[in-house]
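Beneath this line is the structure, given in structure tokens, with notes to follow.
One chain of protein is taken out of this complex; the other chains stay put.
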Amino acid sequence: MSRLDPGKRVDFGRPVAVVRNRSLSLRLDIRSMLVCIPLLLAALAVAVVSLATGDYEVSVQQVLQAFTGDAPGLAQTIVMEWRLPRVLAALVFGAALGMSGGIFQSMTRNPLGSPDIIGFNTGAYTGALIVMLTVGGSYAGVAAGALVGGVLTALAVYLLAYRRGSQGFRLIIVGIGISAMLAALNHWLILQAELEAALAAAVWGAGSLNGITWEQAAPAAVVVVVVGLATLVVARRMQLLEMGDDAARALGVRAEPTRLLLLILGVALTAAVTAVAGPIAFVALAAPQLARRLTRSAGITLLPSAVMGAFLLVSSDLAAQRLFAPIQLPVGVVTVCIGGIYLVWLLAREARKS
Amino acid sequence: MSLTTAAPQLHAEALTIGYEQRVISENLNVRIPEGKFTVIVGPNACGKSTLLRALARLIKPRSGQVLLDGKSVTSLPAKELARRLGLLPQSSIAPDGITVADLVARGRYPHQKLLRQWSVEDESAVAEAMEATGVSALSGRLVDELSGGQRQRVWVAMVLAQQTPLMLLDEPTTFLDIAHQIELLELFRELNLDKGHTLVAVLHDLNHASRYADHIIAMKDGVVVAEGAPRRRHHRVLGGGSVRDGLQNHR
Partner (left out) sequence: MVPVVSQLMAPAPKPHAGEPATAAQSGDNAAPRGGVVKRSGWRVTFLFAAAAILLGAVVLSLGVGAKLIPASTILQAFTNPQDTADHAIILESRLPRTLMGIAVGVALGMAGALIQAITRNPLADPGILGVNAGASFAIVVAIGVFGVATLSGYIWFAFGGAILTTAAVYLIGTSGRNVVNPIRLTLAGVALGAVLTGIGSGLTLLNPKAFDHLRSWSIGSLDTRSMESVATVAPFMGVGLLVALFCVRGLNALALGDDLATSLGANVNRTRILGVVAITLLSGAATAGAGAIGFVGLMVPHVARWIVGPDQRWIMATTVLLSPILLLVSDVVGRVAAPGELQVGVVTAFIGAPVLIALARRRKVSGL
């Protein structure tokens, strides 16, 4: 049957675009697209502003010229060597965090699910602290420490929670337990250190994009893109799991292997960001929820979450740089404030409605 | 849609199933009659849901096997099994903000691939499923806003959209009021008689079972205590009597 009988059209209650040709057939939600595209443009606009402003003002025209190599010498260096890595990192890392948050919120079926239920961020901080306070803070060392700490913690939590399958509730409790232990350890480590070292450690712990270079940002960005694409492939299975293990398996999804894969992908996305920039809070939490409310979609959608995350982080980074200039705030402080304010506003609005 | 392929054969051989430490059933041999509406009944915690879940490959048997058309279900790839056997689980979660059409469309997953996500067959299957269950008019509504009876029919539509010759239903009527229960049972009878699906349902109510089923499997304490076609002349099975009295050619 190649022609669709008009009586057999399905009404989804919202505008949908169907694309069909010989090799593929897709159903696209129009509202999601109408949200993602302007959001992406907005993020890019903020990015351009970030490239243009700072201690040395560069005009927007010069920024665009810099991409083709036509800008005057100093502006070229400033835009391409100093600012671009940071801005690009903000966009890519924000997308990674948004997507990671989406994965965890979908898996835990809870709007407050975050990569940290598996103790990753706290463990990463522990690893980084140990490196910073013993060996000294070389970038590579700290990043390695953060990665190792985070991954080991995530592994420990998963294994401890595994008992013929990682039941969601158990995963959360074990995550809390281990996170709390490591958080206490982190507090203690900070207390032991000299004030200056402790301050530097705390800045890292708040999550910061200060001083990011190409060498630092590029590998992480590659990881994010690859893992991000892999995640989009698994996205449908993730959505089916939201209906419960039984319903998903009845449809042919292998629940536990898929969950493990999603966990790995989610952790990988967070890990790439945390190793380079430290644990940046709240983007993973807020981006998927904001995206969901704008697109009015069912459950978590990954692409809008990613775009929203990129927008949030690049805006927060701009604020972090400009708010108290010349002092640079760690971007994590701004994201926590924005995220918290958003939640409060959301709750107050819900309260007024009911 | 009429099912032109031969009716599926599902049976359990020497099945021992249980959870963690507890063994629920041992050495169970059950054969689901092809093309019929089979109902499994029994008191609470008699193992009927466990049996159904084992048939649907949700539980791994400790020993024995479940065979679908002669092949062990564990040997089939997950999606392939999902194309032949559909299951309506006891408790499923409707994601926040999902519309009826969206939920029913998810039932097409076993037939879809990465680049083929919404073919013409998919769309018509969904439309037909919604029509058969009478929820077409609710197509664009949010599932959260529906009544219990309507919601259950949407879930049945989702399983229907899967277009499987065999459908397993785990307590589909338990939380509905009487009118909706009858409505659903009539729908199942129609799916079986008119559309040719083989149905296996776990029901609580013996009266419903004897009225609608072609074949009843009665269980107690993990064992099949009686099996056979219900005697239609008795419109009610008296509570105190034995289940066997209500069945003809039982074993």
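Order of writing sets the labels: A and B. Residues in every chain begin at 1.
The working rule: contacts are C-beta pairs under 8 Å (C-beta built on N, C-alpha and C of every residue); 3 or more make two chains touch, one makes a residue touch a chain.
None of the values given here were measured: they were computed from a predicted structure.
S.K.: I'm checking contacts with the chain that's been left out. Which of A:Ser106, A:Thr122, A:Gln216 or A:Thr258 qualifies?
M.R.: A:Thr122
S.K.: For the chain that's not shown, point to the residue among A:Ile190, A:Leu269 or A:Ala287 touching it.
M.R.: Touching the chain that is not displayed is residue A:Ile190.
S.K.: From the list A:Val10, A:Val174, A:Leu263 or A:Val276, which touches the chain that is not on show?
M.R.: Among A:Val10, A:Val174, A:Leu263 or A:Val276, only A:Val174 touches the chain that is not shown.
S.K.: What chain A residues would touch the chain not displayed?
M.R.: 108-110, 112-114, 116-117, 121-122, 160-161, 163, 167-170, 172-181, 183-185, 187-188, 190-192, 195, 198-199, 202-203, 206, 281-282, 285, 324, 327, 329-330, 333-337, 339-341, 343-344, 347-348, 350-352, 354
Note that in this section only the chains that are shown with their structure count from here on.
S.K.: Roughly how far is chain A from chain B, going centre to centre by Cα mean, in whole Å?
M.R.: 41
S.K.: Where on chain A is chain B touching in the complex?
M.R.: 1-5, 7-14, 18, 20, 23-27, 109, 164, 233, 236, 239-240, 242-244, 246-247, 249-254, 292, 296-299
S.K.: Considering only the defined contacts, which chain B positions touch chain A in the complex?
M.R.: 20, 53, 56-58, 78-83, 86-102, 105-107, 109-110, 112, 114-124, 126-128, 130, 139-142, 159, 162
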